[in-house]
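Next up is a structure, given as structure tokens.
Every protein chain of the complex appears in place save one, which is left out.
After this line comes chain A, so read on.
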Amino acid sequence: MSVLTETAAGTAVHEKDPRPSWAAVVALARFEARDLLRYLPVAATLLLYVGWTAWTLFHSKDGMDAYPALQDVDRDTQTGPLLLGIALFVCVNRCTLRSRRRGTDRQFDVLVMEPWRRTVAHVLSLVPFAAVTALVVLGEFTRQALRPGAVGHGSPAELAVGPLYVLLCGALGVLLARLVPTVFAAPVAVIGLVVLSVFVSAGTGGAEWSRWLSPVVDEVSGTTVLPSDLLGRPAAWHTLYLTGLILLVALGAVLASGGRGRYVQIGAAGALVLTLVGAVAQSRGVSPELAAARERASVTPQRDQSCVRRAGSTYCAFPEWTGRADDWARVVDRVRSLAGGTAARQPLLVRQRVEARYGLDGDSAIPALTTPGQVTVGTRWGGNRVPEFAVGVASVLVTGAESKGGELCDGRVVTVMWLVLGGSAQPLTDLADVRLDDSVTGSASVLAPTDGLSMSAAQTDVVRELLDRPRDEVTAAVRRNWTGLTAPGVTTARVAQLLGVKAPEGAKDCAGE
């Protein structure tokens, strides 16, 4: 280490120490990091990233946002720093080429710090940006994890991808500067990499091995959030691959700038091994064990679930969702409280179900249960999913089995929808939420966890009419006429008549209007 000391004359001079000073490399890295912040693309994308993340976290609506699945949240943190990474790639490349562009190479080449250690400083200057990214990722994840409705488990390996991506982009910028010493290379390389990734993806048909070569492999969950152990993402291997790649690129830049020391060469060889091990391991695809586990969770979920009883009904959920039974029970109790006959006391079995056989982004519908008294609930909750679940519950109470709910088109649809909406604090909002087209008039498809219903315009009119009347009055009418209202084939006109509502003229059930 070299420090300045005061001489008798009052000036500062070196204390002579022949060893290279790593403290100086760190000091240079700090200087370079500060300089990077002066580049508009870096400052703007950093502000955008931090600002946008903060805004989305603190301005998220209730609804589904209030019930995050942490195995999705960890992955969602990976796309935020994409632009920051590109900005760093271009700007750190310019910083690395600064001496060459400004003709200071001649002066600097005779200074104590050799070019290869300056390259190390350029790579280290990226660490604060990776650290900020890590803080944002951590803040984002923690904020979601602290929501009362949060379920599931995040993966540290998935959370590490954002910061590692930032480091990788910057290291690539440094390496490019050392190999192609012109500032025009970086923007061209950005375009080239995008084009290359498109060609590779198209050429390999999105094969597992090529997909995972990309630093960020974003997969958006479909309608179903899978339990953590069924995700099948090789996140840990991918982290190893990224770490190896960063080291390989960084040490490649050091080698290219003259740092040919033994440790650098050994380190580069080690980084290459890490990268290859990670790349091979992450490309193995779905293991037979995972495929079997997915099959089991999709076909016989009861083998993986635990159940709790609430007010006579049973709620069975995958381990990560057992805490949500109370939310489901509240909906079941509300719907059942409006029913009549034996349905008002009918115990239900609420079964959480997933379709995991097609992987994370599979979007297959879940078939309805045929066993009487059983209701499906999905892995998402909040927002539209609450009235959708209520539709499933009401359908079973009215028809006896979930599979019969999807066939409903007669006047029983009115009873089902009354059970769904009658106890709601915002019935019209729920009506709009549960209909595919968000309408509150005319005909529409009604969503449910499995098979939905078809609601005719006349049925919508009757339901709207019922919602305008005093709730107790309608509830009493429903209980009084429960047998007639739930009789198969009952017409909408007859239902309207039984509930004391004006029957819509010319209404035809099931055959259309």
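The rule is simple: a contact is a pair of C-beta atoms (placed from the backbone, for glycine too) under 8 Å apart; a residue touches a chain by one contact, two chains touch by 3 or more; residues count from 1.
What we mean here is this: contacts and distances are computed from a predicted model.
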>> As a check of understanding, state which of "Phosphocarrier protein HPr", "histidine kinase", "Monovalent cation/H(+) antiporter subunit G" or "ABC transporter ATP-binding protein" is the UniProt name of the chain not shown.
In response: "ABC transporter ATP-binding protein"
>> Please identify which residue in A:Thr56, A:Ser99, A:Ser214 or A:Gln265 touches the non-displayed chain.
In response: A:Ser99
>> Which candidate, A:Leu28, A:Ala160, A:Val350 or A:Leu447, sits in contact with the chain we can't see?
In response: A:Leu28
>> Among A:Ala43, A:Leu83, A:Met113 or A:Ala150, exactly one should touch the missing chain; which is it?
In response: A:Met113
> Contacts of chain A with the missing chain: which residues?
Replying inline: 1-5, 7, 9, 11-14, 16, 18, 20-21, 23-24, 27-28, 31, 38, 98-99, 102-113, 118
